[in-house]
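Yeah, one chain of the complex is gone here, protein chain that is, but the others are all in their spots.
Moving on to subunit A:
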Amino acid sequence: MAFQISLKINGNGHDVELEDARPTLLDVLRERIGLTGTKKGCDRGQCGACTVLIDGRRVNSCLSLAVSLDGAEVTTVEGLSDGDTLHPVQAAFIENDGFQCGYCTPGQIMSAVGFLGETGGDASAEAVREGMSGNLCRCGAYAGIQDAVLDAQARMSKGGKT
């Protein structure tokens, strides 16, 4: 049974034809729409590499069937910066060396954006460690990731863009 859904991704409308209900949001983004910034690390919600925002909430896109998201607003790592101006979380990840190979990074960054939205700007280092522990990093860039999230929080509380 075929389905037709509409997604608003990074502000742009996309009509997607699905030949059946199986495609996940992750595979639709990567293989059908061509937004490959979002990464597949495990395909079963255990690593967080595929984290995106759906209607503002951080979600593992590998566990979300696209067919269930008709009308949803999706933000991926490609939609975070304002033109050439990086989002404060992106800038903080570079400056605090919050990544090495970069493969988990889109998920880490989207998770951090979601996390900072959840905590409202006063998260402790311990809260960052707990709140970001659904995003695995095999390189072990965690020291930089923690610093980057705290740094981004400070930048954003000052109202700065980057």
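Just a few scattered comments:
Assume a contact is a pair of C-beta atoms (placed from the backbone, for glycine too) under 8 Å apart; a residue touches a chain by one contact, two chains touch by 3 or more; residues count from 1.
Here is the rule we use: contacts and distances are computed from a predicted model.
Think of the chain that is not pictured: of "Acyl carrier protein", "Ferredoxin", "PRC-barrel domain-containing protein" or "Xanthine dehydrogenase family protein molybdopterin-binding subunit", UniProt labels it "Xanthine dehydrogenase family protein molybdopterin-binding subunit".
Interface residues of subunit A facing the missing partner chain: 19-20, 22-23, 27, 30-31, 34-44, 46-47, 49, 76-78, 80-81, 86, 90-91, 93-95, 97, 99-106, 109, 125-126, 128-130, 132-146.
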